[in-house]
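The complex appears here minus one protein chain, its other protein chains still in place.
Order of writing sets the labels: A, B and C. Residues in every chain begin at 1.
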Amino acid sequence: MASVYLKNLKISLFGESHSQIMGATLDGICPGIKIDFDKINKELNKRKACDTLSTDRHEMDDYKIVSGVFNGYTTGTPITILMENRDVDSSKYENIKNTPRPSHADYCNIVKSLGYNDYRGGGHSSGRLTAPLVAVGAICKQILSNKNIYIGSHIKKIHDVIDDEFDKNNYYEEIIKMNDESFPVLNQEKKQMMIETIKLAKSNFDSVGGEIETVVYNCPSGLGEPFFDSVESEVSSLLFSIPAVKGVSFGKGFAFSRFFGSEVNDSLYYDGEKVKTKTNNNGGINGGITNGMPIVINTVIKPTPSIGKEQDTIDLLKKENVKLKIEGRHDPCICHRSVVVIESMVAIAILNLYISREGRLSMK
Amino acid sequence: MASVYLKNLKISLFGESHSQIMGATLDGICPGIKIDFDKINKELNKRKACDTLSTDRHEMDDYKIVSGVFNGYTTGTPITILMENRDVDSSKYENIKNTPRPSHADYCNIVKSLGYNDYRGGGHSSGRLTAPLVAVGAICKQILSNKNIYIGSHIKKIHDVIDDEFDKNNYYEEIIKMNDESFPVLNQEKKQMMIETIKLAKSNFDSVGGEIETVVYNCPSGLGEPFFDSVESEVSSLLFSIPAVKGVSFGKGFAFSRFFGSEVNDSLYYDGEKVKTKTNNNGGINGGITNGMPIVINTVIKPTPSIGKEQDTIDLLKKENVKLKIEGRHDPCICHRSVVVIESMVAIAILNLYISREGRLSMK
Amino acid sequence: MASVYLKNLKISLFGESHSQIMGATLDGICPGIKIDFDKINKELNKRKACDTLSTDRHEMDDYKIVSGVFNGYTTGTPITILMENRDVDSSKYENIKNTPRPSHADYCNIVKSLGYNDYRGGGHSSGRLTAPLVAVGAICKQILSNKNIYIGSHIKKIHDVIDDEFDKNNYYEEIIKMNDESFPVLNQEKKQMMIETIKLAKSNFDSVGGEIETVVYNCPSGLGEPFFDSVESEVSSLLFSIPAVKGVSFGKGFAFSRFFGSEVNDSLYYDGEKVKTKTNNNGGINGGITNGMPIVINTVIKPTPSIGKEQDTIDLLKKENVKLKIEGRHDPCICHRSVVVIESMVAIAILNLYISREGRLSMK
Partner (left out) sequence: MASVYLKNLKISLFGESHSQIMGATLDGICPGIKIDFDKINKELNKRKACDTLSTDRHEMDDYKIVSGVFNGYTTGTPITILMENRDVDSSKYENIKNTPRPSHADYCNIVKSLGYNDYRGGGHSSGRLTAPLVAVGAICKQILSNKNIYIGSHIKKIHDVIDDEFDKNNYYEEIIKMNDESFPVLNQEKKQMMIETIKLAKSNFDSVGGEIETVVYNCPSGLGEPFFDSVESEVSSLLFSIPAVKGVSFGKGFAFSRFFGSEVNDSLYYDGEKVKTKTNNNGGINGGITNGMPIVINTVIKPTPSIGKEQDTIDLLKKENVKLKIEGRHDPCICHRSVVVIESMVAIAILNLYISREGRLSMK
């Protein structure tokens, strides 16, 4: 297996859901960047399970930066972030060792690892591993915001509840506002309806999916490559690393299929000196390269596969079909917890493309 | 700029729409593979503009393999495919040099290249560059089919016309059948309606978008990585390299957002010795790793941005807003021509993951 | 900065000489490999400063594998090795903060890190960082020895004392024997003379250099690539990562310059079924690819730059030339401690090439 991101930034992710320590090494950051540890904490808190809508597993998500930062500033050497897994209850997982949970990675991991996988809590494939990624993303987000590039999201949809759209004339303020929310929805009424839907799913021992819209505001034009490393390639590649993401689109996305070109082409115009497009159906990207308009990304999150209801599965030892009732602790919905993970991945992708064009020292 | 795919397979793509020669180098193929040149031709023909639904630019798409193949077999050294651009009419492009076409890569390329781009016909960002990629993909597809792994697609949707679904009990035959079509649609009536829609768009000097569904049949389980190199990451990353692709999803894709977990979880069961899932909402992938079920990929193609209607844009020299009427030659719809490009990209991604697990010599 | 090795195996190295924790993440190892922790300890002990010939800094070099190993077997997920730095005395390094030590990386690191480097003990550039690399190498060496590929070395030269040559008819036994030595020299008399030379250097507050010869025995033919990833490229690239290595050669190495082709060409012959060469002047590699003969590598280690004698250097704050007397703790010779580091790097390179040809699962 390989859990390494190898671009201008390099990220090596390690650990298992129930290993004592997990973490990530981030390589390629410029020396002399002041690290805002509070901001990392704030981002980690958003990912944490801290409310009645989430799992009962409560990890502190304390992190320790053990290298690459000296006197509060990056030195340019690899930055390693370590986190401990403390609230670990492996007892519940013995029964899934040979009875893979439907729609989970269990069966795939058994095949892939020839049966040597650490099955406890999903092992390396657990959502827990997104915690160090959020810490890495928080550093990238800081560097981008130093360059006045901002990333924000709202939960666009949970089941059949759909949020309002971002105010296209007011992206900056709405992004900043959404960044402060642990359950970011523009319309407060819709937010309540979403929460009710999740509670309903929970009370039914069920789970529910949703969609997140993420915007990168003020990203310079000219980032990305025509082939293989298009902005969409780079962003989607990272987003599809997040467990439960099953679709990624840009701008009008899948809706493009039902339009004529004349309806969705984005006309160019001069807004003073600045080149803009009247509409932004392409989500800030043409031919794989940013055009200076906000980058608009849609990500769909499938319903958490861990549900309390009895399900059909197999017993790999007995080689027979069996029933499974998952005990453990799990989330009825992970959309809100995924928001900061999505933003972290987007931050990594955008910073990486930024460095590719502007050079490593431009980060400072 | 970088147009290099750097995994177990390495692909270096080069050329411009109006350069004399364009091509690709494919590195990492095992020695001793017999190349079926007719199959490469057949795939290239599907991409070619050869009917009234497509551009009037008629390239032969003749290709020459100048290295890495000796006496009809691969030698293991880099395989370079060269193609000539003969039917080149650069005269029509002088006027777009400084008036970027809406929703095209023109403006982005000017910014990215600091104004040194070859603007003729879209330069390196042209859809022409997908021709060598199809030749590369055809080689990968051959190797996969030697391993009984098959890739096929149908046009799922053009505007508001929606094709039937694949017969899930009969994938193999339907894939083989679709592979023979240059406009692959399962339902013949729907096919006619799609063609009518495209003709309508053409007569209106307009264009239209659509959606392609692609299936990888008989792919072994255990391919892909939990983070960064998930099957979805690898496939989407390549698909988003294709000009006009704005969304990629797997299995139920964006529809996941409106379901409860109990409705969409894929139960496991034994079909004799073989492990299968009753439904395939996850499109053959869990936790980034193949589970042995068919891989199901959805790709949305935006309407071709080149339309004959007058549009608003800017003049970069005069620094003012202007009107533009695109002359040149262009397609009212590229969905059918994109099918083989999508399949090529999928073939590259799957072969790459196959080698990653099974080793280079396993190709033989 | 980047401290990442990105081939079929991926290694991410992190930490500083005086950071609390340092370590490495090794990615790409097959699941199901039994880890022999004693062998890792044995290798680490060889690198450790444990005699009167070495520094007075005494680290335990205890390591902890925190991920990727479950019930004693690799799972296929990233393997992270952590080590603590306990015997840290940073006080001695305040005076070198602005007065870089001659022939050390100090000045280069200040420039590279824009002055933000962790200067204590050489920071990330310290020889301490080779400890986690030895742990990584020990795992690779185990996997290779499971395949009957063995790596061994002797100290060929210290100052003007030259060891005997390996018995070419008895490589296996001599390699195994050298593997047990912390100061591996074939001729015991020469070994004593080398030790005397080092003691002399120490008593003079000086240091001394030397040369190591390393042999990979029983490596299969066909590994390596003709360009860019030749065996020599891969091995030298890793060896030149070791601080103090200033030259690498293969087979007859630099001596080739004074011979005619007829004197040094290696004739081929059949030894039963097996193809061998009568001589092995090319050190087991032709055209970048292994030929099945023992791989013979020579590495020169410069004298440790840290010496007790007064030296000339600069004061970067006062911007003037000054005298420097290095206090701290340092080694009069690092040749013997380097042996296991060199072998670790060679093991990584060879295992990587082995996987490249034979596939990941071949490791098992």
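Definition applied: a contact is a pair of C-beta atoms (placed from the backbone, for glycine too) under 8 Å apart; a residue touches a chain by one contact, two chains touch by 3 or more.
Everything numeric here is computed off the predicted structure, so don't read it as measured data.
Chemist: Identify the visible chains that the left-out chain touches across the whole complex.
Modeler: A, B, C
Chemist: One chain is left out of this view; which of C:Thr74, C:Thr214 or C:Asn291 touches it in the full complex?
Modeler: Spelled out, the listed residue whose C-beta touches the missing chain is C:Asn291.
Chemist: Looking beyond the chains shown, say which of C:Ile79, C:Ile151, C:Leu238 or C:Ile295 touches the absent one.
Modeler: Checking the options C:Ile79, C:Ile151, C:Leu238 or C:Ile295, the one contacting the hidden chain is C:Leu238.
Chemist: Looking at the full complex, which residue from A:Gly209, A:Pro226, A:Gly283 or A:Pro305 touches the chain that isn't shown here?
Modeler: Residue touching the chain left out of view: A:Pro226.
Chemist: Which residue, C:Ala105, C:Leu186, C:Cys219 or C:Val346, contacts the hidden chain when the whole complex is considered?
Modeler: C:Ala105
Chemist: Over the whole complex, note the residues of subunit C touching the chain we left out.
Modeler: The missing chain touches subunit C at positions 1-5, 11, 13, 100, 102-109, 111-112, 122, 124-125, 129, 157-160, 201, 204, 206-211, 221-222, 224-230, 232-234, 236-238, 240-241, 243, 245-254, 256-270, 273, 275, 277-278, 281-283, 286-292, 298, 300-307, 309, 311-314, 319-321, 357.
Chemist: Suppose we count only contacts with the excluded chain; which residues of subunit B make the list?
Modeler: 1-4, 6, 10, 12-16, 19-23, 25, 27-28, 31-32, 66-68, 70, 73-80, 82, 112-118, 123-124, 361, 364
Chemist: Identify the residues of subunit A touching the omitted chain, counting contacts across the whole complex.
Modeler: Looking at subunit A, the ones touching the missing chain are residues 77, 226, 355-362.
To be clear about the criterion, only the chains that are shown with their structure count from here on.
Chemist: Give the identifier of the chain nearest to the protein's overall CA centre, each chain being represented by its own CA mean.
Modeler: A
Chemist: Going by the average position of its CA atoms, which chain sits the greatest distance from subunit A?
Modeler: That would be chain C.
Chemist: Return the distance between the CA-based centres of subunit A and subunit C, expressed in whole Å.
Modeler: Roughly 39 Å, centre to centre.
Chemist: How many angstrom between the C-alpha centroids of subunit B and subunit A?
Modeler: About 26 Å, centre to centre.
Chemist: Where the CA atoms of subunit B average out and where those of subunit C average out, how many Å apart are those spots?
Modeler: Here the centre of subunit C sits 46 Å away from the centre of subunit B.
Chemist: Residues of subunit B that contact two or more other chains, please.
Modeler: Touching at least two other chains: 226, 357.
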